[in-house]
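Omission of a single protein chain aside, the complex is shown with its protein chains in their original locations.
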Amino acid sequence: MRYSGLKVIKEALTGHKEWTPAWRDPEPQSEYDVIVIGGGGHGLATAYYLAKEYEQKRIAVLEKGWIGGGNVGRNTTIIRSNYLLDGNEPFYEFSLKLWEGLEQDFNYNAMVSQRGILNLIHSDAQRDAFIRRGNAMLLNGADAEMLTTAQIKARYPFLNTEDARFPIKGGLAQHRGGTVRHDAVAWGYARGADSRGVDIIQNCEVTGFRIENGKCLGVETSRGFIGAKKVGCAVAGSSSRLMSKAEMRLPMESHVLQAFVSEGLKPVLPGVVTFGAGHFYVSQSDKGGLVFGGDLDGYNSYAQRGNLPTVEDVCEGGMAIFPAFGRARLLRMWGGIMDMSMDGSPIIDRTHIDGLYFNGGWCYGGFKATPASGFCFAHLLANDVPHPTATAYRFDRFEKGLMIDEKGMGNQPNLH
Amino acid sequence: MTQVNRLAGGQIDRTKTCNFTFDGNPYAGHSGDTLASALLANGVRLMGRSFKYHRPRGVLTAGSEEPNALVELRGGARQEPNTRATTIELYDGLLAKSQNHMGSLRFDLLAINDRLSNFLTAGFYYKTFMWPAAFWEKLYEPIIRKAAGLGSLSLKDDPDVYDKGFLHCDLLIIGAGPAGLMAALIAGRAGADVIIADEDFALGGRLNSETLSIADQSGADWAAATIAELSSLPNVRIMPRTTVIGAFDHGIYGAVERVGDHLHTPDANKPRQVLWRIYTQKTILAAGAIERPIAFENNDRPGIMLGSALRTYANRFAVAADKRVAIFTNNNDGHRTAADLHAKGVKISAVVDVRPDAPRSMDYEVLQGEVVDTKGRLGLTFAEVKLADGSIRTLECGALGMSGGWNPNVHMTCHQRGRPVWNDGIAAFVPGADLPTGMIVAGAANGDMSTAGALKGGATAAKLALGLKGRLPKLPKAEDAPINLKPFWYVKGCSRAWLDQQNDVTVKDVKLSHQEGFRSVEHLKRYTTLGMATDQGKTSNMGGLAIMAELAGKAIPEVGTTIFRPPYTPTAIGALGGRHRGQEFHPKRLTPSHKWAEEHGAVFVEVGNWLRAQWFPREGETTWRESVDREVLATRKSVGVCDVTTLGKVDVQGTDAADFLNKIYCNGFAKLAVGKTRYGLMLREDGIAMDDGTAARLAEDHFVVTTTTANALPVYRHMEFVRQCLFPDIDVQLISTTEAWAQYAVAGPNSRNLLSAIVDQVISNEAFPFMACANITICGGLRARLFRISFSGELAYEIAVPTEYGDALMRKIMEVGAQYDVTPYGTEALGVMRIEKGHAAGNELNGTTTALNLGMARMVSKKKDSIGSTLSERDGLNGDGQLSQVGIKPVDPNDPVPAGAHLMDADGPVDAAHDQGYATSACYSPHLGHAIAIGFLKNGTDRMGERMRLVSPLTGVDVQVEITSAHFIDPEGERLRA
Amino acid sequence: MHDLQPVTALGGADPHIDTFDHITITGNNGLALASVAARMGHEKACHTALKKLLGTVPAPGKAVLHDPEAGFWMGPDQWMIGAPRETHELLADALKNKFGDAASVTEQSGAWVCFDVIGPAMPDLCERLCAVPIRRMVAGDAQRTMIHQLGCFVIRRDNPEHIRILGPRASAGSLHHALITAAHSVG
Partner (left out) sequence: MIIDHPLLGPRDASEFTYMGDAKLIDRPDWQSQTAAQEFYEYGYLRDNPAGWHEELWFHEAGDRSWLVVTRNTVTHDISKVELARDVARARGRSK
């Protein structure tokens, strides 16, 4: 079924009888050509592009719970491609370009809203670093603009520039950045994949891999063994847990990142703002909630919930730049499990086991990467060579000393 | 306007009248009222509009679970959107406005959405607004956004202040209803440190809302007497107006106390609210229960509310919601409401009970049947009842109470991912076994719905929590009615029957969600927005779950609940931010010469919480460059002084001190002579440069190590890690002395002359050569330290005295140095001189550069074990194509060479694929008369003299440059050895 | 003798005093401080010297409020010793003489700002500053904690209404501001 305004009107006039499930609820088959483990954004996107761009058949997505229940359904919905390093920027810019045509591509309105993202600058050294970054973005074909404090103030008149502990000395803007309705991304990919024959199997937990003579033959699941020619893992925060079943240790730790939303408010924030001297970033959703976040809690966790000190730290940052938010109320806080890699950059690579592929290490940048991650992982699964924008995302980069460390924090995941 | 619906009795203070304004109209109520009760007393039922369809809304509840009666409270900078009228304590002069309407509240133009509701079903927006692609941002989204949100912020800075605090107790009791009060009484009498917190301003919970008695007194009187006794116990802290917002790990709870919200404005210097972090051994959750509504056609009109709310308004606030009230119930609670209201003289139109065995009454009519529709545009006028025989009966009523049973307040039992379990007896979820550490649940929150059950539950919980021995004390006699409830969630055949009244989610939407495959409870929530409103589904979720369960052919517990998340009720962001606002966001660190620098007009800059003098403008100087150029030239010509106290300092002592430095620095320290200083480069274990500084050997077993200002803390932490975790038997003692010593750089050809007049010892070049260090005295005996080190490339010293003498030393240097025209210089001049000298600093030590990149590859000793040396040898960090530090100067001396610009081949294309490197630090060199920069270039050491392009498309720079050595000045180092 | 005049952490020559209804906050400029850390293998000798100096070795979390030298535990095998500045300006040197090879001694006089907070509202004030269980602490309890993001020592003195707070000297102004605001809130 194709969604459109006309279809909505027709159904409204005829009692909404023809709407069918957005995706089927199939029983797993005994074997597939490709199994993607993880029904999150990346897994569903992978399946979608495998079917659509790489014309693969017999594909299944296995999800232990309900699709979209991981980080794609619990992030702060920001998209951007304001990266610095060679290994990253082309990939994230590819992703942003995919976002720009996504809704028409998969026929689902995910509300991709390019309302711009702004990183505030508070010191000369920070300005130098942001100039270098902005130049890297432009040299890679992305957009970037350096804004003066006056330009910023014109857009955000209630920004605290008068009594700021860390004076605002301008900002690096990416106008093509913005926000997306996160759940709809999972649903859109799921619906698009399903309509191309992909089996999306919920409540099917992978409990092990069947590996013989260095080759992966399929997966053991809570619903029995399912054979596969190729198995791709895209389970974000659960990566270490899953890959340990193939006796792999990953360059990664799982950390909790909290996110927050306020009560619905009439529009005040046109774009996304990031506070460069505190741990705070914020945007406003189409429903009116201020959606904001900050730093990791900082300790290994699989608990999908955080603690009070981080909540306070984030709100302190918010009050420092937007003192008018004091009278808005925090409505809900939640946590997601981040697959924090050792250099803050992801891995899309084959493993040493034939037929077993890995996609993970997204840290807290996974959402914006969803389309390109799916596209590149599909490319790798289909062709056994990396997509041109994802060649640096290899397992062996740590052993070889080819880290992609945007923040320069080294091999301590919670600092990225 | 008079208080037409005010009844007799209640717990309001009729001696105190509070005048207030709602939507510009003046009203009067009493102290002890909420805004909601006062509005109802004045006959106002219409208080707001719903989110999507802009349907008229009145109060649904009498508590913090209210989804409908949300207002903008106060005006000006104190305007507070989405404030529940049901929790606003009335004060004289209160000002409130309704919200979310275009035009007036009565004639809201956006009510057109209600006419279009058939088009605006759950998730409709995912299926449309996609063509043409560019129209989303330009047309559709702006329209949607404009309609979004409920109340509005003033966008003025919040004028109130907020405190944070910390409390410790043996037992935290959440909720001061019968269970909580009884628990507090037992624990308090037993001598435990008890905190009892309740969100309400009046303690007692439902006891204040019911006509039930405890022992021989009314419930409210028993509560008052109990609170009086608790108040007399020094070990009990009673906290009204305090909402416990979340249960965090290991017995930590967040609680917000509203100190000033019931006042016209908070007292001067006092906070509006306090965020308490409560550390407790045990917790009793006695948070009560919330009544649930029933879904039927048009069940959302103003006047339709929970039956328990009708009782609260009547019994506690002495307010009838209307002169004529009908009740729709599936259990005995509806009859309790009818009896209470009848006793107060309110006309009961009828009690509609779905149960065939409903109790009869002499006082009012009881109908077996269901309410199937209602009428009344801005407020309820009639309810249509379908009787058991199928006939329709119309009831005239201005209020209708819904009693669908009660949901225990399990919220906080689930904050650590515990899941509630289903209890058939009360047809509701009750706390599961997986509770937060130390939590015990009592009373209605635990599913004990009678007063006697609550008292007993509270007493038992207290005994359990404190491990008290012996029997429970005799509890007062109280109501102990059994539950008689027929689960009933919605009237069959209804469609526009509201579940989530704020977000406009109806039974029809749940059905559509199921039809389209959004059947998991989380999908249901996200697709329909059920339970995502400001009440987080407290009154709506159960109905949605029950209907989804029925559609899916499952039992309710199989469908499960969504996850309960903090905060329990929405919490002001200001309270979570506390005092850390404006200038107090982070503490400031001031240098010992700060006062002196202020007196001399310094401009300050923030560096790692320090405020450092950036430059010292003099009269007649119109740009910062003039000041900085002057400071640089004066220093290089004669002598300058700069406060460098901010550099981290670590005192390293012990017999293994030299060995220790050998481990943390990549270069060697074992052979450094006493009285000498050496530059040290510290690597992270991954082989990347971490920090640099100097180590001065004051004695065989004593070094003073310096770090960069920004890295003082992480470097100290790293040193302790190496000492305690890697080499636990090493005899080294560490302590930070950053703030113990005031330290000044004195630089320039006259620095020795100047210092000779201060230092008591001889500091000739022979006696005190380059890189010497010593404990000295100055000015006739003050202990001090002297280091002959140079960041500027000049003959230079750093001199340190105990911090309390720092101000005096600065003044002394300026006084003594006058004859040499000593010039104070700030961080800008410091930066210029180090760039001229090619010294790496923070911009170069950016966490991705190696010793090799910095031109110090040979420093990494291969003869010893040091942190990072092994991993620094990886192939990817060595060999052809590595970046190395170079100098960059413009071919045309008038061109800029900005930091952050990228290096490209002179004739090649300008794009990412041809990027050769970048400029890290740049300045105008007054010494050379043109701009210079240092930066990193691929194979840079082999490219001296090469012409390249330096481009910064971001800032519009594209210039020809020449690659040079980074040592722009005195490359042989003759000056600093002079 | 040298002619350099010391200044207090808040600037000026005289201690700063702030008086509220139920609290007095006094800047205490009269302390000389030095840390003492036992050398590896010389822990016993260090303890002996400490005992001789203070009468007893301060246990973890404890201070010995002894005259003229007092001391509190800072970390494993590490203590802070304080004495009146008037009589003990060269405290570190004196201690080094007493401890010899048994300990590393580091002057700390300039590193800290000291405030004495006295009054019946002291526990209320403390509750708005830091997470120490102030009402459960007894005389001689010394805890390091965070006040306004600053690492501080909080020492409960003999007078039950008295606590002494040692904070980083460079942030004396910020710490003082935090104390004053809290005093307003509870005063």
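Read from first to last, the chains carry the letters A, B and C; within each, the first residue is number 1.
Just so it is clear, a contact is a pair of C-beta atoms (placed from the backbone, for glycine too) under 8 Å apart; a residue touches a chain by one contact, two chains touch by 3 or more.
Fair warning: this is a prediction, and the values are worked out from it, not measured in the lab.
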**Q.** Shown chains touched by the chain that is not drawn here
**A.** A, B, C
**Q.** Touching residue (missing chain; options B:Q724, B:Q819 or B:Q960)
**A.** B:Q724
Q. For the chain left off this view, which of B:D267, B:E396 or B:E873 is in contact with it?
A. B:E873
(Q) Tell me which of A:S301, A:S373 or A:T389 is the one touching the absent chain. (A) A:S301
Q: Identify the residues of subunit A touching the omitted chain, counting contacts across the whole complex.
A: 238, 240-241, 244, 249-254, 298-303, 307, 309, 342, 398-399, 411-414
Q: Kindly note down the residues of subunit B that lie in touch with the hidden chain.
A: 248-252, 277, 279, 416, 437, 656, 659, 685-686, 713, 717, 720-721, 724-731, 865, 869-871, 873-874
Q. Going by the touch rule given at the top, which residues of subunit C touch the chain that is not shown?
A. 60-61, 73-76, 78, 131, 143-146, 151
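Throughout what follows, only the chains that are shown with their structure count from here on.
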Q: List the centre-to-centre spacing of subunit A and subunit C in whole Å, with centres computed as mean CA coordinates.
A: 49
Q.
Based only on mean CA positions, could you tell me how far subunit B sits from subunit C in angstrom?
A. 32
Q) Residues of subunit B that touch two or more other chains: which are they? A) 164, 277, 580, 584, 586, 588
Q: Quick one: which residues in subunit A touch 2 or more of the other chains?
A: none
**Q.** For the subunit A and subunit B complex, residues of the former touching the latter
**A.** 3-5, 7-9, 12-13, 16, 19-23, 25, 65-66, 68-69, 73, 86, 89-90, 101, 103-104, 107-115, 122-125, 127-136, 138-141, 144-146, 157-158, 160, 163-167, 181, 183-184, 187-188, 202, 262-268, 278, 285-288, 303-305, 307-308, 311-312, 315-316, 318-320, 323-334, 397, 399-403, 405, 407-411
(Q) Please output the residues of subunit C touching subunit B within their complex, sorted ascending. (A) 1-9, 11, 35, 37-41, 77-78, 90, 103-104, 106-112, 127-128, 130-133, 135-136, 148-150, 168-175, 177-178, 181-182, 184-185
Q) Can you name the residues of subunit B that touch subunit A in the complex? A) 51, 78-82, 118-119, 121, 124-131, 133, 136-137, 141, 144-146, 148-158, 160, 162, 164, 246, 248-249, 252, 254, 275, 277, 415-417, 512, 515-518, 520, 522-523, 526-527, 529, 533-534, 536, 563, 565-567, 570-574, 576-578, 580-586, 588, 605-607, 684-688, 690, 842-843, 846-848, 871, 874-878, 898-902, 910-912, 915, 918, 920-922, 951-955
